[in-house]
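Yeah, one chain of the complex is gone here, protein chain that is, but the others are all in their spots.
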Amino acid sequence: MKYGILINEGPFTHQASDTAYQFTKAAIEKGHRVLRVFFYHDGVNNANALSEPQSDDRNLVKLWGDLAKEHKIDLVVCVAAGLRRGIKDQVLAEGFRISGLGQLTEIGMAADRLLTFGD
Amino acid sequence: MLHLVNKSPFERQAFESCLGVARKGSAILLIEDGVYAALKNTPFEAKVTEAIKDVKICVLGPDLEARGVDQVIEGVEVVDYGGFVDLTTEHNPVQSWL
Partner (left out) sequence: MSDDIETEFETEGVEKKFMFLNRKAPYGTIYALEMLETVLISAAFDQDVSLVFMDDGVYQLKKGCDTKSVNMKNFSSTYKALGDYDIQKLYVERESLEARGLTVDDLTEVVYEDEDDDWAEKPAIRVVSRDEIAVLMEEQDVVISA
């Protein structure tokens, strides 16, 4: 089955991105394909390369980038939501790209399932 | 369809609103702080027990463990992330009660 994932919250204040990450890993392990993860609202903060979690904590920015590289997942940060929050090309972490909101509707059309993770 | 609830029923309306529209044959998965709705000896236990007659109610095990709780209401199914994935293949659409 083909999945699209929408993440509405950043990597620290809410559990949303963690749950989405665990779900994505489990879906891939079961042989499904995650086509795209779309980062919206404060979710754009998952793409901030300047983020430095403490060394004993997980680093979702890096975890998403690595997972996407390994399993060819398209990580898309909403340009409008990103601009408001200072997430631009200059601070964009590896594995992510910035694009328009239409990419969310598009993945809703292309995937068999679209799941929202937020607060 | 599959309903995802991630809010504690003590703090927000999400779980009760979800119960209000969940129809026969649909499923509810309690995740994150939503797992507190799956526990015994709360004001929500009777509602869960009643709802289970028509709706499948599941709770995400890793989120129970993270919160140190395990007294799950009888009839509520504990699933792992793989079980979460299976629920999404069995049901569509998947709707989050944020």
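Order of writing sets the labels: A and B. Residues in every chain begin at 1.
Heads up, the rule we're going with is that contacts are C-beta pairs under 8 Å (C-beta built on N, C-alpha and C of every residue); 3 or more make two chains touch, one makes a residue touch a chain.
As the structure is a prediction and not an experimental result, all values here were calculated from the model.
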In the full complex, the chain left out is in contact with A, B
Logged for chain A, residues touching the omitted partner chain are 6, 8, 35-36, 40-41, 68-69, 72-76, 80-81, 94-97, 100-102, 104-111, 114, 116, 118
Absent-chain interface residues of chain B come out as 1, 13-14, 17, 20-23, 26, 92-98
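Note that only the chains that are shown with their structure count from here on.
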Per the C-alpha means, the centres of chain A and chain B lie apart by a whole-Å value of 24
The chain B residues in contact with chain A across the complex are 4, 6, 31-33, 62, 80-82, 84-86, 88-89, 92-94, 96, 98
Chain A residues touching chain B in their complex are 1, 3, 8, 15-16, 19, 22-23, 25-27, 29-30, 32, 112-119
